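Apart from one protein chain that is not included, each protein chain of the complex appears where it belongs.
So, chain A:
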Amino acid sequence: MDSAVANKYVIFKLENEFYGIGINHVETIEKMMDITRVPKAEVYVKGVINLRGDIVPVVDLRERFNLPMADSFADKRIIINRIDEMMIGFIVDSASEVKDIETEDIDISIVADNFNDGFVRGIAKDTDRVIIILDVHKIIGV
């Protein structure tokens, strides 16, 4: 992996927490758009969107992490990821920055005992806030 990309993370907000996903999977960040419901899909799959001609499924991370449903925010975003040649969007409350986080600043020891869902890869400390680093593969279940 390119080291310039390896340590870069897209930081976004869900409820009151900050989360980060590795930028190497992120294609674009889109504003909220019309989502077509897909019947019989998992609850957290909100449906599919038309991303410039491509059909892309979107997952609501609030539902995925069992967070309470919230009223729609004006700055809700869909982070489009490409994971194993598969396009998938994550709905988040807001997303605005890209941060460099050194690998040694990510505490992975805490994960094994405390987060059974397995979405969390580690916890990064950034001046006065905590950023939860996510494992995108675990989120989509591959």
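The working rule: a residue touches a chain if its C-beta (ideal position, glycine included) is under 8 Å from a C-beta of that chain, and two chains touch if they have at least 3 such contacts; residues count from 1.
Throughout what follows, contacts and distances are computed from a predicted model.
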Absent chain [UniProt protein name; select from "Cytochrome c domain-containing protein", "Chemotaxis protein CheA", "Protein translocase subunit SecD" or "Paraquat-inducible membrane protein A"]: "Chemotaxis protein CheA"
Options A:23, A:67 or A:140, residue touching the unrepresented chain: A:140
Hidden partner chain, touching residue among A:26, A:49 or A:92: A:49
Listed residues A:11, A:26 or A:88, member touching the removed chain: A:88
Touching residues on chain A - with respect to the absent chain: 34, 36-41, 45, 47-50, 53-57, 86-88, 140
